[in-house]
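Removed: one protein chain of the complex. Kept in place: all other protein chains.
After this line comes chain A, so read on.
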Amino acid sequence: MSIELGNFTAEERAAQEERLRKVWGTPKGLRYWTSVNNSEIGLWYACTAFAFMLFAGGLGLLMRLQLVVPNNNFLSADFFNQAFTLHGTVMMFLFAVPIFEAIAIFLLPSMLGARELPFPRLSAFGYWSFLLGGVFVCGSIFFNAAPNAGWFMYPPLATDEKYSGIGADIWLLGLSFIEVASIAAAVEIIVGIMKCRAPGMRINLMPMFAWYLLIVAGMILFAFPPLIAGDLLFEMERMFDWPFFDVARGGDPLLWQHLFWIFGHPEVYIIFLPAIALMAMIVPTFSQRPIVGYSWIVLAAVGTGFLSFGLWVHHMFATGLPQISLAFFSAASEAVVIPTGVQIFVFVATMLAGRVIFSVPMLFGTGGLIIFVIGGLTGVMVALVPFDWQAHDTYFVVAHLHYVLIGGMLFPVVAGIYYYFPFVTGKKLSDAWGKAAFWLMFTGFNIAFFPMHLSGLRGMPRRVFTYPQDIGWDWFNLISTVGAFVFAAGVATFVIDILRPKPAPSEPNLNPWNSGTLEWTNNPAEDWGMRSVPIISSRYPLWDQPNLQADIEAGRFYLPDAKSGRRETLVTSVLDATPIQCLRVGGTSYVTIVAALALGGVFIALTFKWWIATIICSIITFAAIVTWLWRGTAQIPEAPETDVGLGLKLPIYVSGPASVGWWAMFITMVGDGTAFASLIFGYFFYWTVHDDFTAAAQGPGVVWPITALVLFVAAWGLTLLARQLNEKGPNGARIALVAAIIVTLAACGAGLAGPYLYAMDPTAHVYPATVWIVAIWAVVHGVVGAIMQLYCLARSLAGKMTGEYDQDIRNVALYWHFMAFTAVVTFAVVGLFPLVSA
């Protein structure tokens, strides 16, 4: 590097730090909760997720108490069913996925050398949504109203109002809300990793954790939307009696199973890969050498991500699908073992090539691997169709999934917490407590879960609230219960170690483990993250770049100051990480809390069918989001460029593909498109399962759908025209936008006119219901598109959008590319496909 580093006197540095503190500081008192700083949000997120884990673990212990002896009546069947449903739901949706979003939000900026992730307010919004949705779902059990049909909610049991009561609505709406938060976090993580790395940190120099999180966030984007689409169908059936899963009216409960497991299987890897990512940070540190096989492990992680989408049918081997498709999914399920094996042996190889220091994080890490390997081996077994026919839905599977998730996820997370605790607080956790916690957890876990393999093969189905005395399950269950409590004692030891007051270390050390990655240069006592944004030339810069830490702390790199009084971070190019923008990110704000609480209000009011409250909350949500965008995004800066240090001047405002907003829109729409594809999948699913999928019912005709299609395409064209004209001046663009709004609204009307005018009754049969749901999907997106056009018009009139500063219209045009695609597919399918298939 030939760049001359900055040199500041002690006074200059003190003044810089004063300004940085003022800009990045966390508010005091009650206003503390309005913070959007990644270190606050990440910490709240992690603590909340951990609390949910303890809650769900408590439910697990109650279940183990009920099963300790045969014919026990400690819990009622009804409570037991609520308990296991919530246990699975909370562990998956409120702990396993959010804890990684939490860790990612906390760690990523420091690892990547950014001050912040690009959308801190979005993180805050996600957190508050998660908190509210989680409390709503968990709290239901105290009112005896928790979901009770199992965490995969199979209809028709879960659609049976008499059985599932309001619990199923709480599950569907509460979790949809949380899924929205997860997707928000995924957008944040992807854009953060791609665009906010330190200069010089080319994509092949990224820390392993960033690679893994990039893959996982991508998986969330494709895995969660099918579930959201499924939730939508499910809730339409429950709320308005649209018969998507009712066989009497052409529905099919298996569609739910497909949609659920298209989500549910990648979900397992969404949980597992970030844990491996933590291991990939820990193992090199304690082997005191770079990871061996960097490209192996990256390719393996990508391969796992891809394969995980081709496995879902292995949850459905016993549903009577043709054997040929079972064989295909069996092969795919076995294939995923290979990249998983590669990842494990990358760690082994790194340890072999290094000098291993065996400390508590390594103890939890390797202990987790030892457990996980058993889960992997039983996974190989259940992926074989003939064996799965026996093991499916038994305690063998219960044992398998706990070996995989606790070994592959919980232990590495605990390892990660021991490893990163000094990064968060500046203090280490205790070795003695850590060892005690480990051995209690490790032995307790195996005592609890190993016997379940045997009780399962001796015929014990999962989800039974009691069992008879004389068929040989008694001892296994007794042992499992004892083990569960030993395991719980281990978790309690760990929690106590975290909570107990700890003395400050005698010699403060930012990097107590002698790690090589960038995050260890951060001072946990300061809110600004990186003191200055360094230039990176190595995968392990702290090992390879001399004097790096001192130079960062002396502010000798980029952005050592905050003269503008705004929160600034560097945006770099996707592959090579050359600086392209000085991004101003949102600061402390109430608007995110208001938006999240109001959106939560919408979902909660819907659950109880309080329509007026639903409408009021929707309006508040809408207003909050518009305020948030209007005042917080695409602000025209006081000058086109700013000095980021080291003689570099960067633009403050960029638009189009160079900007983070454009990427966020693109990524969001990919997820949205996946949900749409899932609905279309549903349409064709019914076509394949029925001889005459229309059941001779009236369709929406051809004329109206094709009119809608043409009008939507025209609206798309007008939006693009507005974008072009805007570069020349505001007037043409404004006229085009007005025309676009009118055409869009006409298109929306035409879209609904077909099913409406032909009097298609969505409660009569699944065919009209399917046509309605895809048409409504397209029209709702059309309305959102019209609001966006209106927003651009307003921005233009307010002088906030000009030919030079045109981020808004460019992002809206991007939305409209997806919108046009959605409309063309929707109306071509509903209008033309019945003709083709007839």
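As a convention for this text, a contact is a pair of C-beta atoms (placed from the backbone, for glycine too) under 8 Å apart; a residue touches a chain by one contact, two chains touch by 3 or more; residues count from 1.
Methods note: contacts and distances are computed from a predicted model.
K.L.:
Choose one: "Simple sugar transport system permease protein", "AAA family ATPase", "Cytochrome aa3 subunit 2" or "TIGR02186 family protein". The correct choice is the protein name in UniProt for the chain not shown.
P.N.:
"Cytochrome aa3 subunit 2"
K.L.:
Using the touch definition up top, pick the residue from A:3, A:47, A:377 or A:783 that touches the left-out chain.
P.N.:
A:377
K.L.:
Of the residues A:38, A:285 or A:330, which one touches the chain left out of the display?
P.N.:
Missing-chain contact among the listed residues: A:330.
K.L.:
In the full complex, which of A:149, A:262 or A:820 touches the chain missing from this view?
P.N.:
Within the whole complex, the residue contacting the unshown chain is A:149.
K.L.:
Of the residues A:58, A:139, A:461 or A:640, I need the one that contacts the missing chain.
P.N.:
Answering carefully, the residue with contact to the hidden chain is A:461.
K.L.:
Quick one: say which of A:175, A:292, A:440 or A:697 touches the chain that got left out.
P.N.:
Here the residue in touch with the unshown chain is A:292.
K.L.:
In terms of residues, what is the contact footprint of the unshown chain on chain A?
P.N.:
76-78, 81, 149-150, 154, 156-157, 160, 163, 247, 252-254, 289, 292-293, 296, 300, 318-320, 323, 326-327, 330-331, 334-335, 337-338, 341-346, 348-353, 355-358, 362, 366, 369-370, 373-374, 377-378, 380-381, 384-394, 454, 457-459, 461-468, 470-472, 476
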